[in-house]
Structure formats: C-alpha cells, structure tokens
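Below: one structure in structure tokens.
Of the protein chains in this complex, all but one are displayed in their positions.
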C-alpha cells in the first residue's frame, strides 16, 4: 500500500523477504538454508512462498543441527556460493558459535587474507513475545567482539531491505539480527533493489538537547519517546548505528558534540552490552570535552527474560523509560 | 620455596592445583571432568598427579565433547554435586555455549529461584604461546554479558588459589579464566585453604597520578609498567577487578575520584571488550566529575591472534604500551 | 505389545503384567493430560496466556507409560512438549496451570512458563526450550547418581528432531562409555516442526543409532502405554544393574500443530486421521473393556481436576515487579 508521500509501504518481514527474493533473482549463487524455512516458510514467516518460487535446492530445509547449518554456510561461501543461513531464534546461535567465531570470522585472517567467506546469518532476536529465557536473547554484542564478523541490526523496513541486500553482496560473514516485534511494523520501502552501505549510521531524527543512540527496536521506541518529549519542548536527536561493527562513529560523535549529552539505549542486558562500547567511544573522543552530563546507558536488566508478561515488559527499556531518562539528562537531574 | 617475607612461594599452576586438591579433600561432592586431565595431567599440567591421588571417578577424562562436558557439570550440579569442568583452551567453550548460557546460567531464574547450579568451569585463555587464532582467545567479556554466570580471572598465584576455592564453594556457575602465560609465574601462597570473596576487587598497588584497571596478565604487566613509571615520578594505582561479574566497582570509582584519570587495560580485543564496561561504569559514576582527562582503553587489536611471534606480540598490550599510554594520560598529552 | 499394529517392537520380552488398577490410573492420567492441554489451548485462544506452547495431544501413552515405570527417586529431564511427562511424573495440575498463566504460585513462580516447568524437589529437572538441551545434562545426572551410589536412574525425553543435534551424539556416547544409568527416551512423533523424520535422517529407526554407541536400542509403539512401560521398565532394570543406558524410540504422533503459529502445510489431514484412529486413550479404554459411560465419567473427573487447576491459577497473584531481579544468583 502506498504511504502518504507515495512510496509503497510494506512490513519489516516483507522487506526482509523482498531482499532475499531480489538477491536470489539477481545472483544464482545466493541460496537459503535453515530449519523449517521451506514449506513452513520459517518460524516467523520470513521465507513464506519462497520454497515454491525457488525450489528445494535454493531454499534448503535442514534437520535441527545449528552447528552444521553455520558450517554449511562457511563451506559454501569458501567455494563460490553466497549462502544465507537462518538461525530460527537468536538463542540457538549458541550452538553454532564455534563455526561462526572460530571458522567463519577467522578463516580469512588465518589464511593470510587469501580466502573470503561471503555469508549472511539471519536471526530473530529480542523479547516481547512471551517465549521466555531461552527464546528471547539479544546476543549481538558478542558478535561485535569478534573481529572478522560484521553485525547488522535494522530498525525499519527500509533499512532491513537495503542492509540485507548489502550484507548478501558483502565479501565478509555478516550477522543480520532482526527483531521479532519489528516484523509487523510497516514503512516505506522502494520496490526496486537497493543497498545501504554497511558501517554507516543513520540520523533517524534531528534534535539539539540530547543525542539518543539506539539500536533495533529501541530506535522505534526512541522515536515514540521523542514525540512525547517534543511536547515538553525537548528535542532529541536519534542516531541508529545500523551496523554495530565495524561502525563508523563520526556522525555519532558529531551529534554528541552538538548536543553535549548522550543516552545510549538497547534491549540486551546492560553489563558488557553494546552500549558500553558506544559510551566508551563517546568519552574517548573529542566529544568528551563537550559533555555537559555523564553519558547514560538504558538497557535490559541483568536478568534472563522472564515468562510472565508483566515482568517481561519491565525487563527491557520501554518508551516511558526512555522519556524519563532523557528528561533527567536534559534537566541535569541525575 | 619460601619468599622474602617467609611465605612459601609457588607457581600459579601449582596454586590452581592446590585449590582443586584441597577442595576435593574437604568436600566429597567436588570432582573434576575434562579432556586429558587424568594420566596426562591436563594440557597445561594443572591436574598433574591428581588422577593418581583421587582416582578416575573423581578426575574424569572425557572424549572430545565440549558441549557434553559443560552439560555434565550442569546435571551433576543440579543434583547435589560440585563439578569442576576443564575446557582445554578457552576457544573451545564456543562448543559449549548453549549448555553454559542457556542452561547453566538461566536454570535458576527460569525455575523461579528453586534450583542451584554450583559448578565451576576452568579454562586457560590468552595469547603469547604461538598457538594462533583458534587457541588464543580471550572471551571473558561474553560471559560478563550473561546474567547468572560469575566470571573470575585471577592475576596471581595467591588470587588463583583463594578465588578458585571460593568459586568451588559458590552456589552459582562460575567461569574461571586462567592465563597460559601466568601458569609459570610464582608468588606467595599460604599452604592452608583460604577463600577470596567473589566480587571484590584488589588494589594491587597504590598511587596517585593515574588509576590503571587491569585484568589477568595485564595486572602483571601493569606492575612492571608501574616500576618504569615510578622512575619518572609517576605513581600509578592498579586496580584488579578479579571477579569481572558481578563486580563491586566502588573501590575502582574511589580510586578514579582520587587520581582523576583512568586507563583500562585488557588483552581481549578492544571493541565491546570488558574495558568498555569499566569505562562506562566510571563515567556513569560520580567519578565523572573528577575526571581530568578522557578515560582510555588499551586492549587487544581488533584482529584474530596471528601466528607469527612478532605479530602476536604486537596484537596485545605489552609493558611498553602501558607505560606509553600512562605517560600520555598523566602528561595530558592525548 | 501383542496389540501393536506396527511391527516395530524389537524386544522379545514377554509382556509384564500391569494390574487393572494400575492401567486404570494410567488411563486417568492420560485423560488428565489431554484435558490439561485442551484447556491450555482454550486459555491461549482467549488471550489469557501469551507466548507459545507445544501440545502433546495424541502422545499421552508415551508419557504415562514411561513415568509409570520409574520411581519417585528417579530423575526426569523433559522437553518443550512436556506437559504430559510433567503430569505423568505426578506434578500438580494447579501449580502447572498457574505457571502456564505466569502466576507467582506456579512451579517456577511465573518466570519459566510452559517450556520450563520444573519441580526440582520432586526430581523433575525441568522442561527445556532447547531441542536436545536436556541430553548433556542427563550425563551429569548419571555421573551424580554414580558418585552418590544410589539406585536412581535419570530419564531424558527428546524428539525425533533432537536426535539430529550434536548433543545427542556426545551425550549418548559419554553415557555409554561410563555405563551411566540414563534412559534416553526418544518421542518420535514423525515430525520436527515441519520436518518429517524420514527427510531428516536416512535410516528407518532412530533406535538403530544405539549401535553407534554400543548400547541397547529399542523401538516401541508409543501409543501403547503397556509397551512403553515395558521398555522403560527393562531399561531401568538394566541401568540399575550397571548395564548402562538404553535408547528407546516411541513411535507416536501429535494431533495439533507444532505450536500455535503452525498452519501444517507439511502434512495431510488424512495422515492425521490415520493416527487419530490409533488414539492411545481410546485404545487403552478399549483394552480395559470400558463402557462409554465409564469413559465419560473418568473424563469428567479429569475435567473437574483441570477446572479446579484453572480456578486456582486464575485466583493466583501475578509476580510482583519489585521482585524482578530475584533468582538470578543464589
């Protein structure tokens, strides 16, 4: 359906599917592999209809064997293909860490730069669906701590399509983290193929009182918070890294230089989360001298995700938490 | 052999062995499990002689099956035992992440606090032995990002013994990270059993110009750097968290309040490393107002560990790098 | 096993006699499981629970036969599709229902939900959201039993899909070389989510994998409560006698979709029908020669128990958000 300004609007899940479809149409080397991605269409429906369209040789259903799924991507990528693996829930990547971290990420370096591993591993992360502690992980920070991997986390349908197409064309292993609660979010997405360069952040909203750096679903929540805050005359600037690693932080630093204040927001647990990296980059940079307040992190509580709906809600940052933190920082009330 | 002040000196590896031995003597529920820990004595000789002393039922050699080793610890811990697992090289824990992160760490919370998983997983980390990218990992930061796990990294023989005995007595899953290059380091260690409470940092050296927060082998290197710097009249204070998570940061914050400057040093790669967490804690605290310079991180380069000896040396912080960074910070020369 | 229509039985052992009373109790538990899950589905549809759930309707005989052959001292490691095993283990429907509804009175104080119901005090070491996640843990329980020198065994339940995970391999191998008292109970319900078992492996029986570890493997009709009982009973005897682990494959079928979001495009209605004709509850009731009235009234009793469980759960308080940090560390 067309949006106000005439661009077609589709959901995040449709945007991901379109990126996969167009990539497969454009490049024979691209194929999908994962659990229940065929006739079932994937646990979240991402590949719905693709098995019928591309057949079982390019949309490959696997047994429940996560390590071998990742390894299959590594081997195919090393020998001229462009595999896109799906890990059904981000939590299950714990079973494929060896292939991902010790093989995919390191092979190129260990081989003296003489090999490439152009693979993408897509996976849905995050809480909010009542799936409890073993199906709600936000593990992206781990991967940003692994040189050789790229880590991408789109926060909108537009970014999802452009970043995924770029990830598939990239020569490196890319972890592509979708968010379960974003799948149904709609937004304008051009029909034709396009890419968004990996590594470039996005200024989602301009403002002057505070820089909010947020990832994935927290970008959406920050936007809602911004509307609340705007009513009070507080204008926040929202920076979305989009690619968590490698991440060109210049725009973020500039923003903090401008606003003098920064709040970092993510869903993953706070301790040693990606927010710590962002805070460190800010205070190590020239922005340090412009800081009018401590840099703050708003992140998931340091607990596993609880089942109970109410507890689950309170385990991670919500719009009202962002509003409250932003208010405190802007008012110097910390 | 006795040290200057009369206390016996033993090596780090002997201290670890003594902690294991005394724990097994004191508590029948304690047993060891891992690859080649029996007759072979462990890849780094940690359990040398213990198979002869305690027998194969308490010093259990396993097939090469890391996931099952971790799982065996979880199951034994859940049912009244106190297993101490060994992962032969820290890198291989990538094969046991599911059991460690989704089971060991979460079981207690998921079961409403009605179960305990008192297990220790020991593993040697770090580079410097020429073992290249798949045998030189420093992955401790990952574990600090997992609520439910405790993460301990002793930097001296004394700490190794006391912290390991405490870890074995702890009711929670503890990751105990030894450093390969520390195994041969000697230091005073009391013969009798003792514990060092998990969570308490150690002021390794007092100083006034700069706070250096360092972990594991970087504490040793910071001490050497301190001697260099002292010759120039620069007195650094060295803080060793010892337990990376949960970590009581009060002493560290106090130290930074006192010195006004902080340098964080670790071997793991810089991006999203534990140093980012430390920097964040410092700038989020009241120490922010006392900071006379940006907080700096000195950490491993964002690369896999190279094989070549010279490259390997330059991949992680050495004494001279600490000296140089400290000098810059103290002189305001950044 | 005489009544098994599948020629799957690889044990020649004569059938152990279960008393009529025992079989009657088993039938009741099977009915209780069915009603529990039907109610769970209702509650879900009414929006009273969120998240997901995995129903085992159609598989009740496996749960009841297996637990029936074990003692109160033994241990259970359960799966995501675990309501049946949990009830068969003797868990209280009300505390389970409260957990399912996320209440503070639930077995896990509402923190775990359907996929994590546990009762460690009763040696029920919990359901598991990770396919094959219980298998490595079972090795540790086996070691613990050996170290404590008791006559316990541990039964770990998992699906056909789980038997393709690396954990299956590592765990059975370890249990075998150390002769541990572990019963590996594979519930082969013919599908792992949408993956038919015959596409996920190139062999006819999952139990044939036992040979790769030098242990006993047996396939039974998982809809025959007596056959399951028999196999687990034998496995327990072997385990306690120091003869090591057994891999038992129970062939059965789930009537419902994999989870709530399943449109079941991967199977036909006819196939489901065929299996419904082999319904384990009808079959046991038939074997017991029960009249329709007797059956109905037993179902009624089960319904009443479930109704009370729901009442208890609905009346129970939610967890207090102030306690959210509790239970991470001991």
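We just call them A, B and C in the order they show up, numbering each chain from 1.
In this section, contacts are C-beta pairs under 8 Å (C-beta built on N, C-alpha and C of every residue); 3 or more make two chains touch, one makes a residue touch a chain.
Nothing here was measured: the structure is a model prediction, and the numbers come from that model.
Undergrad: Would you mind listing the shown chains in contact with the chain that isn't displayed?
TA: A, B, C
Undergrad: From the list C:36, C:213 or C:312, pick the residue that touches the absent chain.
TA: Here the residue in touch with the unshown chain is C:213.
Undergrad: Pick from A:13, A:76 or A:164: which residue touches the chain that isn't shown?
TA: Spelled out, the listed residue whose C-beta touches the missing chain is A:76.
Undergrad: Looking at A:62, A:123, A:136 or A:155, which makes contact with the chain not pictured?
TA: From the options A:62, A:123, A:136 or A:155, the contact with the absent chain belongs to A:62.
Undergrad: Among C:37, C:60, C:74 or C:170, which one is in touch with the chain left out?
TA: C:170
Undergrad: Counting contacts across the full complex, list the positions on chain B that touch the omitted chain.
TA: 35-36, 38-41, 43, 61-67, 91-92, 95, 129-135, 301-304, 306-311, 314-315
Undergrad: Contact with the hidden chain only, please: which chain C residues?
TA: Residues 164-170, 173, 176-177, 199-203, 208-209, 211-215 of chain C touch the chain that is not shown.
Undergrad: Footprint of the hidden chain on chain A, which residues?
TA: 29, 31, 33, 57, 60, 62-63, 65, 67-68, 70-81, 83, 98-99, 102-103, 107-116, 118, 147-148, 150, 171-172, 246
The rule we apply is simple: only the chains that are shown with their structure count from here on.
Undergrad: Centre to centre, using CA atoms, which chain is the farthest one from chain B?
TA: C
Undergrad: Looking at A-C and B-C, which pair shares more C-beta contacts?
TA: Here the pair linked by more C-beta pairs in contact is B-C.
Undergrad: If you average the Cα atoms of chain A and of chain B to get two centres, how far apart are those centres in Å?
TA: For chain A versus chain B, the centre distance works out to 31 Å.
Undergrad: For chain B and chain C, let me know how many angstrom lie between their CA-based centres, rounded off.
TA: Each chain's C-alpha centroid was found; their separation is 41 Å.
Undergrad: Quick check on chain C: which residues sit in contact with 2+ other chains?
TA: Residue numbers touching two or more other chains: 108, 110-112, 116, 128-130, 133, 166, 328.
Undergrad: Indicate the residues of chain A shared as contacts by at least two other chains.
TA: 67, 91-92, 95, 132-134, 302-304, 306-307
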